[in-house]
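Okay, structure first, notes after.
Note that this complex is displayed minus one protein chain, with the remaining chains in position.
On to chain A.
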Amino acid sequence: MAAACFLCRSAASLAVLLLLSFRSLAASQLEDQAEQFFRSGHTNNWAVLVCTSRFWFNYRHVANTLSVYRSVKRLGIPDSHIVLMLADDMACNPRNPKPATVFSHKNMELNVYGDDVEVDYRSYEVTVENFLRVLTGRIPSSTPRSKRLLSDDRSNILIYMTGHGGNGFLKFQDSEEITNIELADAFEQMWQKRRYNELLFIIDTCQGASMYERFYSPNIMALASSQVGEDSLSHQPDPAVGVHLMDRYTFYVLEFLEEINPASETSMYDLFQVCPKSLCVSTPGHRTDLFQRDPKNVLITDFFGSVRKVEITTETVSLQEDSEIMESSYTEDRMDEDLMEPLKYAEQLPVAQIIHQKPKLKDWHPPGGFILGLWALIIMVFFKTYGIKHMKFIF
């Protein structure tokens, strides 16, 4: 009896122990999951937004890109981390009935151009070469900072492209194309150079899914507005502006993003559900096999928003005054005032001086290698033919 009791008691305690351990295991698993949900490993966000179409009837592509620009800025990515490429100017186009505006909805509700836009590459600068240089970082040294993608291995990059495309290519400005193989190679270069942590690629063109078929680098998630063989359609025209204002896919993506704020926890999985076939007419596609994390765990703000890790400190830092430097420079000015003679302004049109000025002689440069070589050859041939004895007549 006692043994049975002891047994049952031990069994009970064992059961309790097991139950407790299971519960703690489950709790720690939950904790891990929760932590993983909030931690993606990136420290900064970049966005490269490209509109590749020129001409007034492609207004909707510029509106697409500007809507994404607007959402991305609203969710926290600053202009210095956005590379915006617009192949044509729609806002100040002479055909725009409302200058300095680009609308996304037919009642002219939302001006996506705004008052604070900074376009980095515009008009003729949007070429395949410049786009690939921006991505891979092989940019001429004179390029200003605002035109560079200065990402590192902890950056999450959002790349959005829109325009006219086909099976395996995207058209740039009606004069050149970029193929899906080139794009995939560019992303591989970025991976090799550790230029991204995770990359989200969105494309809104006809047959957009063909552009992400060839990707082979890790940590890339891709979304497209239509499958191979399907066309992406535009949303609605506006009678005042006279052209279609937005593409369907980006219109519904914009509607979806307007609900997001920097603190929201909507995941990428919800973005995949945006614009089903009934609304979009084409079938949006996505590709996540190269991506490490489950899309259900990836926050929208991981790519569209901006992460800022701030640590507050209560220590004080004391700075040294550099007032001595200021003072010395000021007195230096005053000393020199009395020494110099008065300066004067130049005469804007000194007719007498202009008439009598001699044309500037170009600087004399010594003859180059080719000319020297040619003369040497001529002289050598001369002396070979007529013999060295003629030298004394020359020198």
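Rule of thumb we're sticking to: a residue touches a chain if its C-beta (ideal position, glycine included) is under 8 Å from a C-beta of that chain, and two chains touch if they have at least 3 such contacts; residues count from 1.
As a convention for this text, contacts and distances are computed from a predicted model.
The chain not displayed here is annotated in its UniProt record as "Phosphatidylinositol glycan anchor biosynthesis class T", chosen from "Phosphatidylinositol glycan anchor biosynthesis class T", "Ovocalyxin-32", "aldehyde dehydrogenase (NAD(+))" or "FERM domain containing kindlin 3".
The residue from A:Arg74, A:Lys106 or A:Lys147 that touches the chain not shown here is A:Lys147. Remark: the residues of chain A touching the chain excluded from display are 89, 91-92, 98-101, 111, 113-120, 122-125, 142-147, 308-313, 315-319, 321, 323, 326-327, 329-330, 332-333, 336-338, 340-350, 354, 357, 359-360.
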